[in-house]
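What you see is the complex with one protein chain gone and the rest in place.
Right after this comes chain A.
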Amino acid sequence: MSVDWITVAAQIANFLVLVWLLKRFLYRPILDGIDAREAEIATRMQEAEREKDKAAAIEAEYHDKVRALHVAQSEMTETVRKQAEEQRDELLAEAQQRMEREHASWRAHLDDEARKYTAQMHHVGASALLSLTRKALSDLADETLEARIAHHLVEKVKPMAADLARAAGQARVAVITSHDPLPPAAQKAVTGELNALFPDVPVRFESDPDQAPGLMLRIGGAQVAWTVESYIEGLDALISEKLARGTEPKAQDHER
């Protein structure tokens, strides 16, 4: 066991050289690499953290937008619903008004048709009544209808002659109006009767197609008339009653 001091010196030198070599090619690159990698990892983690924060911010923004979108959608839906309801109400009201107008128009048209029908019925009824009455008077009493009407009017005037004379005042003429021109015989009879009641008042005869069949006497502001209107109205009431009686069983059958 001996120590070779030259070898010792050489080994010390070798060891120092090895320290330098390993420092140069092992420790420094490895440790620097580790430090660089740790720095890189730290940087990437910070970057990841920033990206994570950024992603969280974007996510929050997205959720806010979605919430805002839902709110806007709800509001829009509500607005559209209200508009639809208003429009529906307007359309319903308009349809109701149009229906009411059409109903009113239809009712007016119906009333007009009813009036026309009634007028026609009056005319036809009056004509039929006059024709039948005239024929009955001619067959049974050998009298004309106009003469009987004139006589009836004069008989009607007689009880109220005083009142008529007062009402006539300073009237200078008595006017007899009929639907058709009165026959001369009837005119003569009426004139004679009235001259007996009102000696100073001349009598004039006129015809008015719009007037109902019959006679109408006007002296000044007074007026006395006999027409078939009341008879026609009575005939209407009778027909209506008969029609109503005739339709009741049918209506009851329909209800059953």
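Everything below uses one rule, namely that contacts are C-beta pairs under 8 Å (C-beta built on N, C-alpha and C of every residue); 3 or more make two chains touch, one makes a residue touch a chain; residues count from 1.
Heads up, the rule we're going with is that contacts and distances are computed from a predicted model.
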| item | value |
| --- | --- |
| Chain not displayed: protein name in its UniProt record ("Bacitracin ABC transporter ATP-binding protein", "Multiple sugar transport system permease protein", "ATP synthase subunit a" or "Electron transfer flavoprotein subunit beta") | "ATP synthase subunit a" |
| Contact partner of the left-out chain, one of A:K23, A:R107, A:K188 or A:R204 | A:K23 |
| Missing-chain contacts mapped onto chain A | 1-5, 7-12, 14-19, 21-23, 25-27, 29-34, 36-37, 39-40 |
